[in-house]
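Only a single protein chain was left out; the remaining protein chains are all shown in position.
Order of writing sets the chain letters: A and B. Residues in each chain are counted from 1.
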Amino acid sequence: MSMAAPLTYTLEKRDNDNFTLNLGPQHPGTHGVLRVVLQMDGEYILHADPVLGYGHRMQEKIAENMTYLQCLPYVCRMDYLGAMSYNLAWVCAVERLCGFEVPERAEHIRVIATELNRMASHLLWWGAYLLDLGAFTPFLQAFTDREQILDILEYLTGSRLTYCYFRFGGLPDEVDDVFLERTMSFVNGFRKRLKNYHDLVTGNVIFHHRSKDVGVILPFDAAAYGLTGPILRGSGFAYDVRKQEPYAAYERFDFIVPTETSGDCLARYNVRMEEFVQSMNIIEQAVNTIPEGPVRSKVPKTIKPPRGEVAMAVETPRGELVIYIVSDGSKKPYRVKFRVPSFANLSVFARLARGQLLADALAILGSLDMVIPEVDR
Amino acid sequence: MSITPLHLLIYLAGISALVGLNAVILVWLERKVAGHMQFRYGPMEVGPHGLLQTLADGIKLVSKQLLVPNQADKPLFLMAPIVSLVPIFVAMMPLPLGETVQAWELNIGLLLIIALGLLNTLGILLAGWGSNNKYALLGGSRAVAQILAYKIPLLLCILTIIMMAGSFSLRDIALAQEDGWYVLYQPLLFIIYIVAITLETNRSPFDFSEAESELVAGFHTEYSGMGFSLFFLAEYSYMFIASALASILFLGGWQGPLLPGPVWSLIKLYAIIFLLMWFRWTFPRLRIDQMLSFGWKILLPVTLLNFLVTAGVLAL
Partner (left out) sequence: MQGSNRLEKALAEAGIEYRPTEFPNTGLHCSLSLGPDLVRPLATALRSNGFFIETVTAVDLLQENRFEGIYLFNHYDDPLRLLVRVPVERSRPVLPSIGGIFPGAVWHERETAEMFGITFQDCPDSRNLLLPEDADYHPLRKDFTGRS
């Protein structure tokens, strides 16, 4: 017996029965200040119209008034959950523009820190997605593990959430073995915890009924909307920037890109759960093969890149981030464009939510894993 | 047996004490159970192991401003929590907690409790409509849809037990289990009854009417302070009544070795309440149409079949 919502509901408008529901900027289910104006017929959504801009800070204009180094703390405030990847993107973009080399040891540490951050972000997604579905316990269990990652990253970088750690040419200072040992002990402990998470949630009948065949993203829509990240991989495309345009030592490590073909919420869930395992594999390989050596190469004190433009793509926990910098030879960028993954991922929500029940629409929003400050910049 | 005003006074005092004490204990128990299931302690600060936490919360809630939203239907808005709460005092009358511990021996006690259990949903609907808030309205209408799913299977469960015991009176049903508790004869029915009371008391995984992540707070979005606490007093009291019914109908009520009757009664009752709390902190929420599907396509045929089979066996 299928528990999917009836697909034969026809969307003809009946007079006086439809109403407008404001899934307002303040709502427990929208993961940030997102407003969606919904035209509803009872519990069915006729039309969804996201209204953005509640967190708009004009980052791109601010970046034009700051030097390249001054922009570094700004970049990680856009996606505060995957801040390490944004940091990495900015630093690699400027290094690409100026032609700086990065020592191998620094690249390994960059990879370890970014993958730890990816795991922390996915843990929060897991807790928040299940909170949207109504299960309260996984959220707190995920945070127990996330606290350990944040403690490790605080030991390394000094901050818990919005890291401003990488520098042009490498890392700010030496990394000792304590960080590597703590990372490995966490990874070994987390493999067992992941099994607990699968026992609690992944096999649950109610969870399957809420996620299976909900919010199916067709492969046809993926390219039309520019989707990237676990959302895309849930619909069958094995596109991962770390494999396609490798940066920062990723080509030295052996990992697979998990994909599923069904394109529903359950597929996206499975992709992200498998990404935990792949991140742990990458971290293990990076820690085991890390070379000794310097962590920063010599770069000039003031960064004055040559005239030109550069595009740097990085795989954040949410998808592909592209930073496009146009430089006019001065120490401030002429134009910076942040192509954030959640922007494209949110643009498909209006199409996915049509004809769905309100409960399903919120489950879809949770499975898209967005960070609204990143969308609003 | 007639009721004198003195009886009424003693009864009201006793029931009020029970309802109040039950709420205090259950709020604390819920938070402790939630905490321990989530790898944390729960309240520990106020009083030893957080025992005085409910008192502190109660004082906080009572001291909050009673807001009535603009253009809300004021009489309905203010009446809704009262409609939810007052029937509890009547519904607790026929509940026997011991051989002689019972407020009023009614020969149709069970019928009275079932009838009054519906008024909780009426309170929710009034709150949903009277709040002038679309989220509350959605919550209220979901609660009404929920009745359709669980009421008939619940009634069939209870009818089966009545058939086996031969009486509507709760005392007689408990006494009829002297030879063997009904849970041994009807294990499937016990499971269905537990599911049905989870639906009736709006507990997770069936807490659609107050779904926090979908409808901001469902039917009690606009309530603050005392109104909100009255709804929760009502919810915990209905949990008490439903679990008490479960222990009387299936687990033999006050019967048990060694300990006195009321103690056994409370042990069984609170064990079932613990089960309901366990459900809340483990499972995600169903969707409303899935719940209706489940109620009509699974619960109803199974309970009907069970009823017919029991009738057949008893006739032989």
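Here, contacts are C-beta pairs under 8 Å (C-beta built on N, C-alpha and C of every residue); 3 or more make two chains touch, one makes a residue touch a chain.
All figures in this text were calculated on a predicted structure; none of them were measured in a lab.
Undergrad: Considering the entire complex, write down the shown chains that touch the omitted one.
TA: Checking the complete complex, the chain left out touches A.
Undergrad: I'm checking contacts with the chain that's been left out. Which of A:Glu181, A:Asp199, A:Glu251 or A:Glu309 qualifies?
TA: Looking across A:Glu181, A:Asp199, A:Glu251 or A:Glu309, the contact with the absent chain belongs to A:Glu309.
Undergrad: Just name the one of A:Gln26, A:Gln244 or A:Asn288 that touches the chain not displayed here.
TA: Considering all chains, including the one not shown, the answer is A:Gln244.
Undergrad: Using the touch definition from the top, which of A:Leu133, A:Ala222 or A:Ile303 touches the missing chain?
TA: Only one of A:Leu133, A:Ala222 or A:Ile303 touches the chain omitted from view, namely A:Ala222.
Undergrad: Please identify, in ascending order, the residues of subunit A that touch the omitted chain?
TA: So the residues of subunit A touching the unseen chain are 52-53, 56, 58, 60-61, 93, 96, 99, 221-227, 232, 237, 239, 244-245, 308-313, 320, 322, 324, 326, 334-335, 337, 339, 343-344, 347-348, 351, 376-377.
In the analysis below, only the chains that are shown with their structure count from here on.
Undergrad: So what's the Cα centroid distance for subunit A and subunit B, whole Å?
TA: 43
Undergrad: Inside the complex, what are the residues of subunit A that reach subunit B?
TA: So the residues of subunit A touching subunit B come out as 1, 3, 5-6, 19, 21, 27-29, 42-43, 130-137, 140-141, 144, 200-201, 204, 206-207, 209-210, 357-360, 362.
Undergrad: Over in the complex, which subunit B residues touch subunit A? Could you list them?
TA: Touching subunit A: residues 34, 37-40, 134-135, 138, 141, 204-205, 207, 211-216, 280-290, 293, 297 of subunit B.
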